[in-house]
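Below: the structure, in structure tokens.
Heads up, one of the protein chains got dropped from this complex, but the rest are sitting where they should.
Chain nomenclature is as follows: A and B, assigned in order of appearance, with residue numbering initiated at 1 for each chain independently.
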Amino acid sequence: MAAYFLRRLIQSALILLGVSFITYVLLFVLPADPVRQIAGRAATAQTVENIRQQLGLDQPFLVQYGRYLANLVQGDLGRSYLQKTEVGDLITSRLPATLLLMLAGIAAELVLGLTMGIAAALMRGRFGDQVLMMTSFVTVSAPQFVVSLLMLYIFAVKLGWFPIGGYGTAAHLVLPAVTLGILGSGWYSRMMRSSMIEVLRADYIRTARAKGLGRARVVLRHALPNAVLPIIAMIGIDIGIFMGGIVVVESVFGWPGIGQLAWQAIQRVDIPIIMGVTLVSALAIVVGNLLADLIAPFIDPRIRLR
Amino acid sequence: MTKWLTSTALVLTMALPALAQDYTPDPNAKAGGAITVTYKDDVATLDPAIGYDWQNWSMIKSLFDGLMDYVPGTTTLRPGLAESYDISPDGLVYTFKLRAGVKFHNGREMTAEDVKYSLDRVTDPATQSPGAGFFGAIAGFEAAGTAGLSGVEVVDAATVKITLSRPDATFLHVMALNFASVVPKEAVDAAGPDFGKMPVGTGAFKLAEWTLGLRLVFEKNADYWRAGVPYLDQVVFEVGQEPVVALLRLQNGEVDVPGDGIPPAKFQEVMGDPAQAAQVVQGGQLHTGYITLNVTQPPFDKVEVRQAVNMAVNKERITQIINGRALPANQPLPPTMPGYAKDYAGYAYDVEAAKALMAKAGLADGFETDLYVMNTDPNPRIAQAIQQDLAAIGIKANIQSLAQANVIEAGGAGTAPMIWSGGMGWIADFPDPSNFYGPILGCAGAGEGGWNWSKFCDASLDAKAVEADSMYDPAKSPDRLALWAEVYAGVMEQAPWVPVFNEERYTMKSERMGGEDALYVDPVSIPVNYDYVFVK
Partner (left out) sequence: MADIMADTARAPQTVLRRLVLRRLAVFGFVLIMIVVSGAVFAPWIAPYAPEEQLFDGLTLEGAPLPPDARFIMGTDLLGRDLFSRILYGAQTSLVIGIVANSLALLIGTLVGITAGFFRGWIGATLMRFTDLMMAFPALLLAICLAAIFKPSLWIVALVIALVNWVQTARVIYTETTSLATRDFIAAERTLGASTGRILFRHILPHLVPTIIVWGTLGISTTVLLEATLSFLGVGVQPPTPSWGNIIFENQTYFQAAPWLVFIPGAAIILLALAFNLVGDALRDVLDPTQRGRD
């Protein structure tokens, strides 16, 4: 177990290293000069060169990347080129908003997805099942920005139930979280349905039914916990898809999270911010996968650690 | 502008005791109260040497002061931290007498040493100030570094002498830029690179609270050296607010000034409702949106082609596309800028004449080229309108809609044949015609990486520009402006640009906000002049 954990940890670190390298390469070949952005429009060629030297951007690629890594290892993400603020501070100031939205979004997709999945499994083969499965197909086929705009239009503009974007109160959280929930629910409802069907077929459920226990009781007390467990392990894997959605949802709802930070930084090639956000997102994905793998054997004893 | 110049002409070379108060305070103004201003983007920095966004520009103005300042709501210069100044007969030496008893927010009195320190700091390459280039006329600028500027000398605690290497008629404007704000060395040293988050100045407000990504609170500086202002006790800036949300909150009475203005989707609704329209103040802006034509790249090296493009673009329709929130332009300078040529007719929209010019250039069949544009709305839309206009005279312009940084790179490198300037356009740093020439139309900016995206460089026009800027004597101001008008007429004759429109400003305010309209369309403090507005 410990050895396995250590190996996975090293693998994850290598993946992060790879992500940082590829991102750095991409930003290095980007046809845009961050120094021009810093120096401003009235700058002389001399000023531009001075700034380039100070930031070490005149150095060969490997030297630049090496320096970045050396700082990264000490937990230093560098300073934003344009804001001169620590990237770590910028990310930590935005992270609570993103994490809040993530947690609320994951909760929403689980509630929606599991409910739909259970209902569909219980109505298996009937009309309700088909409607629910069709719904799940629609949600996985809908682009995030269309659902976001639709939710905004119906519930904020037309009905006025929620604020049109923004951040601060619980009311602000509802629409973006539900939007993320709807988008992710299709995936969970389909998995939940299969998982539930499988569990309902299992011997112990048949036994329980045979013992004369009520259908509701069997479903809630016996089938549900067993069917849900494998799904829980999937949350970790889902984080990658989720991170992509969050950038768009933040942008439509004006949610002040790291997605917005990244988008502004890309416009102005603020390399330290882009690197920081990419690494934090990759970290979230890697940790999510790691947790999913580690939890899986506890939940489902049939899975053994490789 | 002219008013100030004539009044000071009399006292030139003579130390001024004190300029008469050139701004009459509003008799109805009341002290007290707090207002809420919103922005979508987070505030980047409040360090006056670094901040160069349109949202932090006016915030920095309220936290800091420079030696010079503007009469609120106008483009007229007035002394700031300098009580008076004196210009040597050759226009090369400026001697500023500082006001006594001005205190920084940290309680220490401001002295001549602080002025020198601040100018040394902004020009030191280590500071990486985007405004360093404005101080190029100060002697010793080329050698600027940790040793400081040799041209800035402390005469005594209340006197600073600045020597220029060449006469510069815009120098007093430069001293009114945010970049020339006076900062206390001990606070800069203490905060290090985080000075932008913990600003200490002499301004009307001081920073009381800053929660990154959420809000900033400015608090009245009770010891402010200008008597009677500011009126407000507090200005709260809320960031991360979508313009649409900000407007709805204003309608609800929760917001006083939506800093990003009225969003396009709401513009007609607001202007169509008399009650709401009454809360909107309209004014000019020192802005021009233009298309650059790269004169080094065939076929734009032919003046006929550039003139044809000027005639082919339907500017009326482009302003229609942005809901009429701009006025069609015919020259680089905006109408509110001194030196604007009212009588200049420019190139009228005339497709037939444009075709004739194309034929004359031997390009009757047209050609294919690229039009670069920044990829945020409404710029790609405007580019498509331009594209359709150009198609009418046979020019097939492929749109390259890219991130801001990529467009700037292509423009600087001279690889972009045409660029629509929207989103990166020129809003004047200070209200003087020279500000639209040097870096964007003059030879200085035409080199690799420069902001002169047309790569237009005409030695005779450059010489005229230098001549105009050496006319530092305010008595010659009308001649100087006339010379500048000639420079721009010369530019338009060669047509390296298509001036398309001048954006109009529409500032919306809540009903409880008071103060004359000019304060809400202040040409220097955008969106509003926080020091002089008040709550009714």
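We take it that a residue touches a chain if its C-beta (ideal position, glycine included) is under 8 Å from a C-beta of that chain, and two chains touch if they have at least 3 such contacts.
All values reported here derive from a predicted model rather than from experimental measurement.
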Selected residue (touches chain absent from view) among A:180, A:199 or A:248: A:248
Among A:37, A:226 or A:278, the residue in touch with the chain that has been omitted: A:278
Interface with the undisplayed chain - residues on subunit B: 244, 263-266, 268-269, 320-324, 375-378, 380-381, 383-385, 387-388, 398-403, 406
Interface residues of subunit A (partner: the chain not displayed): 11, 14-16, 18-19, 22-23, 26-27, 29-32, 124, 130, 134, 137-138, 140-146, 149-150, 152-153, 157, 193-194, 197-198, 240, 243-244, 247-248, 251, 262-263, 266, 274, 277-278, 281-282, 285-286, 289
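The working rule: only the chains that are shown with their structure count from here on.
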Interfacial residue positions of subunit A with respect to subunit B in the complex: 30-34, 36-48, 50-51, 54, 79, 82-86, 89-90, 93-94, 97, 163-167, 254-256, 260, 264, 266-269
Interface residues, subunit B side, partner subunit A - complex: 40-42, 44-45, 47, 50, 52, 125-126, 128-134, 136, 142, 193-194, 196-197, 211-214, 239-242, 244-245, 248, 376, 403-406, 408-410, 412, 429, 438-440, 444-445, 447-449, 451
